[in-house]
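Of the protein chains in this complex, all but one are displayed in their positions.
== chain A ==
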Amino acid sequence: MLALSRILARRLYHPSALEHQLAHSFAPLTYGPGSTQFKVLEHALNKHVPSYGFNERALVASLNDLDLGPSLLSVIGASNSPSFLNASPAVLELIKFHLVTKRYALTKELDPARTSSPAEPPALETLFHRRLELNKPIAPHLTQLLSSLSIPGEFLVQTALPELHRLSDDMVYFSKEPDANDFAWYSKRIALSCAFVSSELFMAQDRSANYADTFEFAAEKLHNVSKLGQYYNNTEEYMWYTLLMSVNLAKSQLTRS
């Protein structure tokens, strides 16, 4: 429980802008784009995951393609522990790699730390849509991916949930979406995370041409999020109004007596 709160606190403690300006490459991965692990995982994700899915077969096929030995599987999986369903640590790393690299790909053009001329911030909907687009090649294996991500255990707490929240945070931060500095900061991100997971779940079952239904579903979900935001703001405004009015009423009554 303590570990969970610590992990969440690292990201959600405060909307810190500085955090986005650190020149880190692909954190929380422990290896950079030049490393063997990165090359193998990237190769597997692009070449073999679309056909084999997120499993060891895809990784071994990449190792064979790149002429590397099976000890690399232990190397790749070193920072993970097997879950109680005994998922391979190397496969968990492949999943982590997918989440992290796709998140970075989403904001590559927008991040002043990684590009000299950052593009204009797009709308939140555009980023959301773009992130779902990145799922297209692996869409037939989304069910498998989402079930691996939701197995209760260390991986869920240390990787799956923090990565989801980092994604929502990035989507808000790098879009032109107005950000709040009160409790709405949290509610917006949680609502966005929920919308994203449900869109992914929808995509896993979607058989429409070019996932048109998924994007329609996602747009509606996002619309609901912004509607929820409006309700939130209206309620907040009304509560303030009522509070101030009550104070003023009390004051006026006290003055009269």
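We adopt the following convention: contacts are C-beta pairs under 8 Å (C-beta built on N, C-alpha and C of every residue); 3 or more make two chains touch, one makes a residue touch a chain; residues count from 1.
As a working rule, contacts and distances are computed from a predicted model.
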For this session: Would you mind picking the UniProt name of the chain not drawn here, from "26S proteasome non-ATPase regulatory subunit 1 homolog", "2-methoxy-6-polyprenyl-1,4-benzoquinol methylase, mitochondrial", "Sedlin" or "Ras-related protein Rab7"?
Result: "2-methoxy-6-polyprenyl-1,4-benzoquinol methylase, mitochondrial"
Exercise. Pick from A:90, A:132, A:145 or A:164: which residue touches the chain that isn't shown?
Worked result: A:90
For this session: For chain A, enumerate the residues touching the unshown chain of the complex.
Result: 30-31, 35-37, 56-57, 60-61, 63-64, 68-75, 77-82, 86, 88-90
